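Missing here is one protein chain; the remaining ones are kept as they sit in the complex.
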Amino acid sequence: MPQGYLPIFLFLIIAMAFPVIAILTAKLVRPSSPSKLKLEAYECGIEAVGNSRGRYAVRFYIISILFVIFDVETVFLFPWAVRFHQLGWFGVIEIAVFLAILIVGYVWVYKKGALEWV
Amino acid sequence: MITYTSTDHFVLLPGLLLALFGCAVLLLDFLFPKDVKGRGWLVGIALSGVGFASWQSWQQYLYLKAHSMTPLVAFNGALVLDGFALFFNGIVLASAALVMLISYRYLEDEKEHHTEYYALVLFAACGAFFLNGGLDMVTIFVGLELMAVSFYILVGFLRTDKRSNEAAMKYLLLGGFSTGFLIYGFSIFYGLTGSTNLAALATVIPARGANDPLLYLAIVTTLVGLLFKIGAAPFHMWAPDTYEGAPTTVTAFLAVASKTASFALLLRVMLVGLGTAREMWEPLLTGAAVLTLTIGNLAAISQSNVKRLLAYSSIGHAGYVLLGLIAGNQTGLIGVSIYLLTYAFSTIGAFLVLIALRRRGVAVETIEDLASLGKRYPYYALLMLLFLMSLAGLPPTAGFIGKYYIFLSLVESGKYGLAIVGALYVAVSLYYYFRLVRSMFLTESIEAQVLAPSNGVRLVLALTGIATIAMGILPEPFLRMAAISLGR
Amino acid sequence: MSGDTFFFYAFSALALLGGLGTVLLRNAVHCALALMTSLLGVAGLYLLQGAEFLFAVQIVLYIGGIMVLFLFVIMLVNLDQASKLQQFGRQTPIALVVALAAVAAIFSMLSKSAVLLPASVSLTPLTGGNTETVANVLFTDYLLPFELVSILLLVAVVGSVMMAGKRTE
Partner (left out) sequence: MITINHYMAVSAALLLIGTVGVMTRRNIVVILMSIELILNAVNVNLIAFSKYHNQVTGQVFAIFVIAVAVAEAAVGLGVLIAMFRNKGTVQADEVDLLKW
C-alpha cells in the first residue's frame, strides 16, 4: 500500500470514532427521564405528520439523472485536463467531439422541457 | 502517441455515420413541425443515414476485394475490417432499414410516435458494428452496451403499455446481469494476458495448458453472458417475454440485429480469442446447443400467442446456428453466415405479416386471430406460409439452404449424433409451424375487414418475400456473400 | 500483521459485509446504505492497489452519483409498503444451493492451485502520478471506446428522460 495514506486512514478512523464515542459517553453520563412533553417537536415546531420518506416528484429524479450523467463527463474531463499539454491539439479535438455528443443530449433535454421546473 | 489515421477513419466511417445521423435526428426533431409531414422528413433522414452507411460499407467491400480480402486493422488493433465484419454489418444495416420502413404506421397507431425511436435504432445499429468488428475487449464491451441500452429503451417504448414496461424491465435486469458475467470473464482474460485484445489471448492459452481452472472460469462466465445475448438455453428466459411485450417492430429488430451481432461476437471470441482452447468450450457449447434446440422447439408447441411462438422458434434457431459453430469446419462457418442471413429475412417477414394484419386497436395476438387468413387475406396468408416454410427449413425457400449447410457441416465433421438430434427437432418444428398454417387455411372463416397497410409495410413485405424465395431458388450469389464472411 | 494485510482484510470485510447487507436487508433504504458501505470498501481496495484516480471516481460517481439516484427512486416509488411484503422469491432455495456449490467450487479452485497466476515479476513501478498515467492510456489506446461512451451516455440521457418524463399528449 502507498504508505503515504496511513495518516489519512488514521484520521478517518478517528473522525468516525469521535461522534460514536461522544454520543455513547453522553448517553452513559447524562440522567435519563423522558416525558411526553420532552419528546415533542422542539418549541413551536409543527407536529410531524406522516412518514418522513414521503414521495418525491419525478422532476427531482430527472435532475439527478442529468447530474450523474454529466458527472461521468467530468470523470473523463479530469485526466484530460491533467495531461492537457502533453495531449496537445489532438487531445482538444478528442475531448471536443466527446463534449459535442453530450451537448446534443443537453440540447435535447433542454428543448424537451425536462429542465423546466413547473 | 495519439493518432487518427486515414485507415482508422476508413474502417470507422459507417459506424460514425450512423451515430452522426442519430444525433441529427435527435436535434432536427425540434426544427420540423410535429405533424405527419415533419415526421416523414425525419424518417427520411434516418433512412438516408443507413443509406450512407451502406454506401460506405460497399466502398469498404470494394477496397477489401481489391486487396485480396486482407483484414484492415485500425485503432491499434481495437477494430478490424474483414469480410466477417462486413457481412454481419450488412445484415444489421439491412434489418435497420427494413425496420424503419415498417415502424411509421405502427407507432402512429400506438400513439407513441417519437422521432427518438429512429435515433435509437441508428444508435443500436452503431453499437452492433463494434460487436461485429471489435477485437479489443473494452471496445466490444462499450459497443455491446450501446446496443443493449438502446434496445432496453426501444423495448419499453410504449410507455403507457404495461406489457411493454415489463418486457423492458425484464430484458434490462437479465441483460445487465448477463453483461456482468460477460465482463467478469473478460476481466480474467485481461488478467491472464495483460492485454485487452482478444488476439493476445490466443498466444497465452497454450502456455496455460488445457483445463486450467482460471481459464475455465473465464470461459464459463463469458459463455453465460454470450449465450444470454444470443437467446440460447439455459439463459433464454428473457426472450419469450421480451419478444411478446415489445412493440412488434422492435421485436423483429431485436430478433435479427441483436441476435446476429451477438453471434458475430460469440464467433469472434470463440474462434479468434479461444480458438486454441477448443476442447474446453466445445462440450459446453454442445450441451447448450442441444438444450436450446430442445427447449426452443418443445416449448413452442404449447404456445397460443403467435409472437411467443416465434420467440421460442427463434430460440430454436439459435441452437442450429450453434451447431454450425460446433461442427467447426469451413462448411459450418458458411452455414452459420448463410443461416443468419436467411433467418433475418424470414423473421422480419413473419413479424411483418403480424404487423400488417393489425388494425387500429386490434392486434393479432393468438393463433385464433389468424383463423381463415387464407380466405380473408390470401396474399398475406401465402406470404406467411412462405416465411414459415423458410423458418422450418423446407425447400424451395431460403431456410432450406441454411439448414442444409449446417447439417452438411455436421456430417462432414463426423458429428452424426448432433445431426440426428437437429433433424429430429426439424420434425418437431414442422408440427408447430403447421399449427399456424392449419389455423390460416383449414379453419372456419370469419369475416374479412379492410386492411390498409402503409406503403412501407407493402414494400418490406415484398422485399423479404422475394429475398426468401430467391435465396431458396438461386442460392449461389448468397453463398458467395457468405463466403465473404470467411474472407474469400 | 503488516499494515497492508490489515487494511486488505478490513476493506474486504467492509465490501463483503456491505454486499451481504444489500442482499439480505428488508428495507430498500437500508439496502442502499449497505451497498454504499460495500462500495466504500471496494474503494479502499482500489487505494491499496495504487489506483488513486479510480478511488476518487468510485467515491464521486458511485457513492455520490449512482447511490443518490437509487435513493431518489426509492423515495419516488415509496418502498415503505414494499418492505413489508415477502422479500424473497420462490426460487430462493435453488439459488442458495447453486450459490453454495459455486462458493465451494471457486474456493477449492483458489486454494488448490495456490498460485493461479505466476507470482508477479517485480517490475519497476510506474512513474508519474496515477491520474497522468491513466490519462496517457485512456486518450491514446482507448480513444475509440472513449468516444463511444459519449454516445452511450447520450442514449442513457434520452432513454431515462423519455421513460421517467411526463407524458405529452
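When the chains are written out, they are named A, B and C in that same order, and each has its own residue count from 1.
FYI, contacts are C-beta pairs under 8 Å (C-beta built on N, C-alpha and C of every residue); 3 or more make two chains touch, one makes a residue touch a chain.
All of these numbers come straight from a predicted model, not from anything done at the bench.
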Note to self: As a test of the contact rule: which chains in view would the missing one touch?
What the structure shows: A, B, C
Check: For the full complex, which residue in B:Gly133, B:Gly245, B:Gly349 or B:Gly402 touches the chain that was left out?
Finding: B:Gly245
Next item on the list: Using the definition of touch stated at the top, determine which of B:Gly40, B:Gly176 or B:Gly417 touches the missing chain.
Entry: B:Gly176
Notebook entry, point to check: Per the definition of touch given earlier, which of A:Ile69, A:Leu87 or A:Val109 contacts the omitted chain?
Noted result: A:Ile69
Check: Which residue numbers on chain A touch the omitted chain?
Finding: 58, 61, 65, 68-69, 71-72, 75-76
Next item on the list: Quickly run down the residues of chain B that touch the omitted chain.
Entry: 137-138, 141-142, 145, 149, 152-153, 156, 159-163, 165-170, 172-173, 176-177, 179-181, 183-184, 187-188, 190-191, 194-196, 240-241, 244-245
Margin query: In the complete complex, the non-displayed chain touches which residues of chain C?
Written below: 4-5, 8, 12, 15-16, 19-20, 22-23, 28, 31-32, 35, 38-39, 42, 45-46, 49-51, 53-54, 57-58, 61-62, 65-66, 69-70, 73-74, 76-77, 79, 82, 85-92, 94-96, 98-99, 102-103, 106-107, 110, 114-117, 119-120, 123-126, 130, 133-134, 136-138, 141-142, 145, 149, 152-153, 155-157, 159-164
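The rule is simple: only the chains that are shown with their structure count from here on.
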Notebook entry, point to check: Quick one: which chains contact chain A and chain B both?
Noted result: C
Notebook entry, point to check: Most contacts: which chain pair?
Noted result: A-C
Check: Which integer distance in Å separates the CA centroid of chain A from that of chain B?
Finding: 41
Check: Could you say which residues in chain C touch two or more other chains, in rising order?
Finding: 139, 143, 149, 151, 154, 156, 158
Note to self: Can you pull out the residues of chain A that are in contact with at least two other chains?
What the structure shows: 87, 91, 94, 101, 104, 108
Notebook entry, point to check: What does chain C use to touch chain B in their complex?
Noted result: 106, 109, 112-113, 116-117, 139-145, 148-149, 151-152, 154-156, 158-159, 162-163, 167, 169
Checklist line | Of all residues in chain A, those that touch chain C in their complex | finding: 1-3, 5-6, 9, 51, 53-56, 58, 60-62, 64-69, 71-76, 78-80, 82-83, 86-87, 91, 94, 97-99, 101-102, 104-106, 108-109, 112, 114
Notebook entry, point to check: How about chain C: which of its residues touch chain A in the complex?
Noted result: 3-4, 7, 29, 47-48, 50, 52-53, 57, 60-61, 64-66, 68-69, 72-78, 80, 129, 131-132, 134-136, 138-139, 143, 146-147, 149-151, 153-154, 156-158, 160-161, 164-166
